[in-house]
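Taken from a larger complex, these chains appear in their original positions, while the remainder are omitted.
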Amino acid sequence: MNTFGRAFRVTTFGESHGPALGVVIDGCPPGILLDFPEIQADLDRRRPGTSKWVSARKEADRVEWLSGLLDGRTLGTPIAGIVRTEDADPAAYDDLKDAYRPSHADFAFDAKYGLRAWAGGGRASARETVSRVAAGAVARQVLATLGPVEVVAWVDRVGDLASANVDPARVTAAGVDGSPVRCPDLAASAAFEARIAAARKAGDTVGGVIRAVARGVPAGLGEPVFDKLDADLAKAMISLPAAKGFESGSGYAGARLTGTQHNDAYVPDETAGIALATNRSGGIQGGISVGAPIEISVAFKPVATVFHDQETVDSHGRPTVLRMRGRHDPCVLPRAVPLVEAMMCLVLLDHWLRWRGQVGRPPPIPRETT
Amino acid sequence: MNTFGRAFRVTTFGESHGPALGVVIDGCPPGILLDFPEIQADLDRRRPGTSKWVSARKEADRVEWLSGLLDGRTLGTPIAGIVRTEDADPAAYDDLKDAYRPSHADFAFDAKYGLRAWAGGGRASARETVSRVAAGAVARQVLATLGPVEVVAWVDRVGDLASANVDPARVTAAGVDGSPVRCPDLAASAAFEARIAAARKAGDTVGGVIRAVARGVPAGLGEPVFDKLDADLAKAMISLPAAKGFESGSGYAGARLTGTQHNDAYVPDETAGIALATNRSGGIQGGISVGAPIEISVAFKPVATVFHDQETVDSHGRPTVLRMRGRHDPCVLPRAVPLVEAMMCLVLLDHWLRWRGQVGRPPPIPRETT
Amino acid sequence: MNTFGRAFRVTTFGESHGPALGVVIDGCPPGILLDFPEIQADLDRRRPGTSKWVSARKEADRVEWLSGLLDGRTLGTPIAGIVRTEDADPAAYDDLKDAYRPSHADFAFDAKYGLRAWAGGGRASARETVSRVAAGAVARQVLATLGPVEVVAWVDRVGDLASANVDPARVTAAGVDGSPVRCPDLAASAAFEARIAAARKAGDTVGGVIRAVARGVPAGLGEPVFDKLDADLAKAMISLPAAKGFESGSGYAGARLTGTQHNDAYVPDETAGIALATNRSGGIQGGISVGAPIEISVAFKPVATVFHDQETVDSHGRPTVLRMRGRHDPCVLPRAVPLVEAMMCLVLLDHWLRWRGQVGRPPPIPRETT
């Protein structure tokens, strides 16, 4: 289904070159004054054409809000927004009508539905994420009314280059956006930029890894078994286009350690009462937040659209050669940063509202325990 | 919530040292003759005490089926099963009543609910997974009535040792279970065994990585946006106790490649019409299966219960020293193999039934395309 | 939540005098060629201003479809449609901004959300049902691809007048729409018309009862316990504005009978194998359809907007006198006929797809057994 969340529910719709993309947000708390320029700023971060490293498609990505608002305040009823398609050029995709682009979803959609919106990837296009960013921007503002939650993501790795050196306790959105590739470690940023430039020059693309942190999340969010906070974050992140890997806290590196090396000790804390001496758990234990920063990573494969001849088949299984043209990023990572933040905000708010419904106590004071 | 799946819905209940653990399976297709010894065999693979590397707790883990069955056939109504607690010894946990074990869920549960079933971890205990394995075993048998689906998982890495060398196209359950640590690469298996023995001797624990493959899955399972097949697999896997990382197909390694290196070419195929020359996608593109084997990995942190003095705090924030006793595995990986398989079966069957409901065509012939 | 259905899911949004009303249909089977003029015809039946007995508000109620379609065919992805507000005149509602209209939802919304879109009832306006009719029209067409299902509703009673005399086995949409008040019993129709005219003249309103039948529904739709077919129909109908009562089959009259009088005998049938001699069950037994026509009724209270001075209070609890002006129907029944049909189509299709997903057999031949 095209809906995410249980209490704060987000439904998206739209195909890449259809009339519009859109989102319906249901279950939003009422009476919250939204800052629309701020929402637009989040959308602009995702938008193509905003830096030299992202594709040249020109879309203003302005959300037209259709419901659920009165004088800028949430009514508690569904908030719907649409973004019109402005710069569609389906003709550019004519030669893709029948050919299956390697590592795209063309063949998968035909196998499932028996037809597909072939222009620009249709529903499988990364353009769908404009709806997620709009919803995430609303969620971020609602979260801010509940507590001092900060969600920040950054590019941690591009291709085979070494990871950036970023401190999750201190990284800021301003620091991230100060880099053209959204990596606040400026040395790594420069290297990443060079790597992306080289890929573009070669008509090729590169993958990479994004890390994200949520600070100020109170202890107690998440559920014990299936709906663990990290399980819902995993689903949220792997649902992003091109995402191939997810880590919570220590992740794959943690699997190399012993229990003695890995355990996070609890220590008395003057302010919070109890704190964690380390945070290999990534702020989540047994699926429930513990008041320490939530830390995750997401791996993205390289963009499948390369500018070389590629052998493939058409829908009849006949061999053909495909040469992509048009507007495509050599590296999706910089633009994926706001996507990761948006999905993180959606998961956190959804669990906050679920927690409030079931438990009913006011939330504990957020505890920065590491 | 304690329910997983939309069409094939599994609800689990029970605390580690409570009267029973249980599962309710809703939405099961009717008229399917279940093989109960086979279900028990799956449960026995998960059970503690079955090899020298797993904890010594003696539980027969026999499921008592309470509903949804007639003469061994599924009725289409909810199938409920319970496993009685036989070997509970809550007294053994008396000194944990108030102390927060490092990297366990004790503190998180108190923060969320204000109380917890302190004996043996309660709802956070890995013992909850007995319910999942029972449901997964039913799902595996239902899948077998739909197509020749095979789901096999194995231990791919233990601690800091190198990965095993296992071919996903050929690995068998028999090969996996032939190894005491469930690694079908016998050289790696011996090394893993030695590593676990060393950890146990040191009163310590080790983490590791499980890989899994599903062969024979038809193209067309999964949904385009939030409920991507890999997104639901990610949630399923990260919902397992101690899971910290997830990969679909090429995963984190794929993020290091260029698009040219990573893309899977479509090629004509005599049998299937269309096949994939490679499978870096792990059998899923745009969230939908493509007929190639589904390949994933899951990283598990080392078990948090180590047999050293650990400093921690009690529920009043006062420092205390904890020394764990009792029955605990030095390495959870061998027993987690059936858990990964169970969750994989649940996700595949759920999406198969959803697909059948929406699309209504008979499933395409499963295609082994790599 | 603002979503209805499990497999065929309909989400509506929009406030009466907001920018637009809209609907997102998720889970629609792919590849179905929709007849858009037919959808518009369903919408026109609901539209105000189409006869002398409905309110004079002029809205074209043209749906702009935004997604989920390719060359008029369903893609299997979400189908979103919006209807722009054209004739909004919020100023007409200025004096309602603070007064609570008797038997409207004004006070209830304030109590729940702390604010409300006061112009024209906002989310509580019957105008929201334009979204339901659009979705129901799509559902009706999808149903037609599955079997020869016919859903027909009609006005059975207006105010305190006697019920119409209509045979559910034979009533047609053409017959219904041939009456200005949508009652195919022409004698009753004339009486109903006179009753509505009298009410309008008196500045008053009248309630009434709608009956509906679904013919050609196969046996086997519905679920045994909570999601009984009649339970979901009850929810669907009582969710309509002003609905106060629901009956399945014999309803309240059936409660007056003895078992011997009420039971429907099974009889051998040459065509269908098995048939029902009578249909007091209304085509549903134990929550599951039996192949006989599904028969229901829905009671609607009189429209709350009367054109007399009414005493009420404002949001501070101060007494005030309210005099409604503007565009309002004296009787909602004729326009509610397409609403009842739309909700019935949604329930039937949702259960059909659920049935197909779980059971997987082709549907039995629809049996008209009474």
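Here the chain labels run A, B and C in written order, and each chain numbers its own residues starting at 1.
The rule is short, and it goes like this: a contact is a pair of C-beta atoms (placed from the backbone, for glycine too) under 8 Å apart; a residue touches a chain by one contact, two chains touch by 3 or more.
It should be emphasised that the depicted structure is a prediction, and the values quoted were computed from it without experimental measurement.
**Student:** Total subunits of the complete complex, with 3 given?
**Tutor:** 4
Basically, only the chains that are shown with their structure count from here on.
**Student:** Would you mind pulling out the distance in Å between where the CA atoms of subunit A average out and where those of subunit C do?
**Tutor:** 39
**Student:** From the mean C-alpha coordinate of subunit A to that of subunit B, what's the distance rounded to whole Å?
**Tutor:** Taking the average C-alpha coordinate of subunit A and of subunit B, the gap between them is 26 Å.
**Student:** So, what's the distance in Å between the C-alpha centres of subunit C and subunit B?
**Tutor:** Between these chains, centre-to-centre, one finds 45 Å.
**Student:** Provide the list of subunit C residues touching at least two other chains, using ranges where the numbers run on.
**Tutor:** Where subunit C meets two or more other chains at a single residue, that happens at 27, 30, 76-77.
**Student:** Inside the complex, what are the residues of subunit C that reach subunit B?
**Tutor:** Interface residues on the subunit C side: 6-7, 27-30, 76-77, 224, 353-354, 356-360.
**Student:** Can you list the residues on subunit A that touch subunit C in the complex?
**Tutor:** Going through subunit A, the ones touching subunit C are 1-3, 9, 11-15, 18-22, 24, 26-27, 30-31, 64-70, 73, 75-80, 82, 112-117, 122-123.
**Student:** For a test of understanding, state which residues of subunit B touch subunit A in their complex under the given definition.
**Tutor:** 1-4, 6, 12, 100, 102-105, 107-109, 111-114, 123-124, 128, 157, 159-160, 199, 202, 204-209, 218-228, 230-239, 241, 244-252, 254-269, 273-274, 280-282, 284-291, 299-306, 308, 310-313, 317-319, 355, 359, 361, 364
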